[in-house]
Each structure stands twice: as C-alpha cells, then as structure tokens.
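One structure below.
All protein chains but one are shown in place.
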Amino acid sequence: METFFFVFISTLAIGTALAMVISKNTVNSALFMVLHMLSVAGFYTLLNAQFLAVIQILVYAGAIMVLFLFVIMLLNLDEDEKVVSKIDFKQLISFTLALVVLAQLLYITGNYAGVLPELTGEPIAAVGTVEAIGDELFTTFLLPFEVTAILLTAAVVGAMLLAQKTSNVIDE
Amino acid sequence: MEAPIVSSYIIMAGALAVLLQSAAVVVYVERRVAAFIQNRVGPNRVGPFGLLQPLADVVKLIFKEDVTPIYGNRVIHTMAPMFPVITALLTVAVIPFGDGLFITNLNVGVLFLLAVTSLGVYGVAMAGWASNSKYSLLGGLRAAAQMLSYELPMGMAIASTVLFATSLSMVDIVNSQVYWWGLFVNPLGAIIFTVAAFAEANRAPFDLVEAEQELVGGFHTEYSSMKFGMFFLAEYMHVVIGSMLITTFFLGGYHLPFAGYYAHILPEAGTWAKAILDIAVFLGKTGFMVFVFIWVRWTIPRFKFNQLMSLGWSKLLPLAILNFVVIAFILMLINS
Partner (left out) sequence: MFEEFFPIFVLIGISVFLAFVLMLISWLLGPSRPNAPKLRPYESGMDPIGDAKERYSISFYMVAMEFIVFDLEIVFIYPWAVRYQELGFGTFWAVMVFLTILTLGLFYTLKKESKNFSISKAKQV
C-alpha cells in the first residue's frame, strides 16, 4: 500500500512540477506549484515526518504561495506572452549548458550513492514528531532560533520600507 | 494508538453525511431565526413549517444555467468553488465526536487543522480573479486578506489551548478539559478564537466580502447554478465546522461541564450509552454555537474594511500573543 502511495505521489509531484514549468499561464503555474507542494507533504507523511508534512502545507502552500499568487494575479502579466517564441542562439547555448550541469549533478550523485545512509521510516519516526523537534530546537538550536526572530523582523521591516518608498514616490 | 481503523471509515461516512446535511439544516434554521428576530414569518410554504425549503433550493440551483463570463479564465473559474468545499470536508478528519469516536487521531492534529484552513484562501482568490469582474476581484482580494489576517490570532489562540494539553492531538486537547473547560481557564483565548472563526467563515459582522451595497455579491458575483451553490454550501459548512472547533477547543468537546468530578455516575467508556451521550453533548454544543453565529449575524452591523484589518492586526494579534505569554507563565509557576 505504501509503495502504491509512493508511486502515486511521485507521479503527482513530477507531473505537477512539469506542468508548472510548461504551462504558459502564470496563474496556472502557481496553482500547479501549490499542488506540487501538497504532494511533497505527502512524501513527508510517508517518511513519518509528520511535523514537516503539516508545516509544508501550512507555510509553503498556505502562506508563501498565496503571496506568489497575489503578485502574479495583480501584476497583470500578459497571458499571451510566449515562453519560447522562437529558438535563437542564446537559448540553444543555455539549453546545452543546462544539460551539462544536469549531467554533472547526476554524475556526482552517482558517486555518492553508496555513502548515503539507507533512509527508511524508522529513524525519522524518532525525530519527526513535534516533541522531538521541540526538544532539539529549544536546547541544541536555541541560538539559531533566536536569530530567526531577528531575521523575520528584518524581513517585515524591510518589506515595510520597500513598500513605503514606492508610496512616497507616488506621492511626490 | 487505539484508533480503530475499521470503524474510522464508518465514522467518516457518518461525519460526512451529517456535515453535508447540516448545511441544509443551518440554511433553514438561519432563515427561520432571522425571520423570528426581524418579526417576519420566514419560509413556511414548502412542506410542513417550510422544512423542505432547502431541498427546493438545491433542486432549483441544479436546474439553473451555468454561466462562465467570457473574458475570465474558464478552468480556474470552474475549479475555484471546489476549494472551499474540499477544505471544509477535510477539517472533519481530526475532530473527535466522542470518546474514541474520531476519524483519525493525528499527533499533529491542530497543525493539520490550521494547514487545511490556510488552503481556503485559494478558493476565494481564484474565484475573484478568474471571473474578470471588478466586483469579484475586489471581493476576492478582500476575502483573501481577511482570511490571512485572522488566521494569525486564531493560531495564537489555539497555541494557548495547547499549553493546557501539552499535545497537538485533538483528542488530548478535549481530554484536558474534562474538569474545567477551556472557556473557564482561558476566556480571552476563547473570545479571540470565536472572533477569528467568524472572520474565517466570512460571516457577519465580517461579511464585507459580499457587502451588497459596495460589491454586489463579492467574489461569487459571476457564479451561477451549482457553482454558486457550492460556495453557499461551503459557507454554511464552515459555520458548522467553526462551531465544532469552538466546541472542541473551548467548550470541552464531548464532555459535560466539570464531567471529571462526577465521572462515576456517567455511563462507562466504551459502551453504547456513553457513545450516544458523547455525540449528543457534542452536537448540542455545536448546535448552540451555530445559533450564536446566526444570532450575531442579525444583531451586529457590518464592519468597514479598515476596521476589520486594524481589529485583526493591532488588537487581536497582540492580545493573543499576550494571552499566550501570561498563560504560559502561570502554568510554569504552578508546575515548578
């Protein structure tokens, strides 16, 4: 049953990811990405990382993608703009380079295939619960936790300042 | 986990049936209560006391023409009404209806709930955008901003409940209220959560999403037939779900008040009598909260958008954080 689910979710994840890249309408792309995030959350449940699974939905699908969608919907992007209008020399080069990078990545991953630990649900089950994450986060990783607060505040204040600057320009 | 995998599907079927039916019942009750409050008669023609009115409405909706505006995005326009219905139906997965009567007891039930709620934004945003009508777009944007804003105080209020249960499992949260309900030990959290639940369900006094005078129908201006029916269904399902959540988090779920003190005279756990008592208590409280939802709608006038936003961001959210801190401090002092 779990194997069936793995195959099902993998197909969904790859399919939605491809659809996101291919689809010409940006809003459709964003919605496919939401679906992709949800299927990734499905992977986490298979790996028994339940906290990560819900956080994946809550933060990525529920918050970050909403911002993306807002921006895309309201910037009034031209739907008819083709992604690939005509194949020119520059695109050919970038495509080749991308292939080279992909080959390199695959080669490197192949080298390390034996080194990677065998991942199954059991070891993650011990660390995937909220309790385990809480214990680690507030003892070992207390300092990064505090720094996160500063980072988040900086993000809010920064966004505020950016928005404000534009509004001042409009005022003048 | 003693979660009975066989019977959880029976519970699921029952819960879905109750939820889908309850929307019809709530629509009828709302119209009757509204009529009572406004000194009118209300629907009384179809069937005895107008009881068949919701059925007649549904049949009428089904046989109406389904119009999609030409300049809109057809696919997204069609998909948008599914989102609120799906999220409403999914919420029911983690709500315990009685002792051992739940679909699944997730270790992260509370976060699952918040995650599913946060997906509800897509329905309104997509509906507003895909219609390509100004009223729809403004209504959709307002609704999305409102739902985002009120999710924060809601999350914080639930966090203060979690402090008492020290668990994210809904069953543990209900059981932590067996002596004292969350309402008594955490009244501010209960109020904040209730207000946020009203806003999440887009109900009065926060229904400016569909403020007729300004926005015609809000994000569903361009919807007709059963597509509109699905938004309508979802709205009333969210009222029921909101009531269930208030019951679960702050009104002790399926426990009678102070049940822990006289548990010995109640039927024993695991018997049919106990199961029926639990469900009756749970549905009774939910019904009362649904009545409160309706009552408030016909009592309090609608907010303005800026009032709504400043209430959410500059009052409810800081209050919810403060409430969390104070409760955490007191509980720490008691336990150390």
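Labels for the chains are A and B, by order of writing; each one numbers its residues from 1.
Note that a contact is a pair of C-beta atoms (placed from the backbone, for glycine too) under 8 Å apart; a residue touches a chain by one contact, two chains touch by 3 or more.
Keep in mind it's a predicted model, so treat the numbers as computed, not measured.
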Touch criterion as defined above, residue of A:Ile93, A:Leu106 or A:Met160 at the omitted chain: A:Met160
From B:Met126, B:Met156 or B:Met170, residue that would touch the chain that is not displayed: B:Met156
On chain A, residues whose C-beta touches the chain left out of the figure: 1-2, 5, 42, 45-46, 48, 50-51, 53, 55, 58-59, 62-64, 66-67, 70-71, 73-76, 121, 125, 128, 130-131, 133-135, 137-139, 142, 145-146, 148-150, 152-153, 155-157, 159-160, 163-164, 166-168
Contacts of chain B with the absent chain, listed as residue ranges: 1, 3, 5, 8-9, 12, 16, 61-72, 78, 81-82, 85-86, 89-90, 92-93, 103-107, 110-112, 114, 118, 129, 131-138, 141-142, 144-145, 148-149, 151-152, 155-156, 159-160, 162-163, 166-168, 216, 221-222, 225-227, 229-230, 233, 305-306, 309-310, 313-314, 317-318, 321, 324-325, 328-329, 331-332, 335-336
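In this section, only the chains that are shown with their structure count from here on.
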Rounded Å distance, chain A centre to chain B centre (Cα mean): 29
Contact set on chain A toward chain B in their complex: 25, 27-28, 31, 34, 50-51, 53-55, 57-58, 61-63, 66, 69-70, 73-74, 129-130
Interface residues, chain B side, partner chain A - complex: 73, 75-76, 79, 106-108, 111-112, 114-116, 118-119, 121-122, 125-126, 129, 141, 144, 148, 168
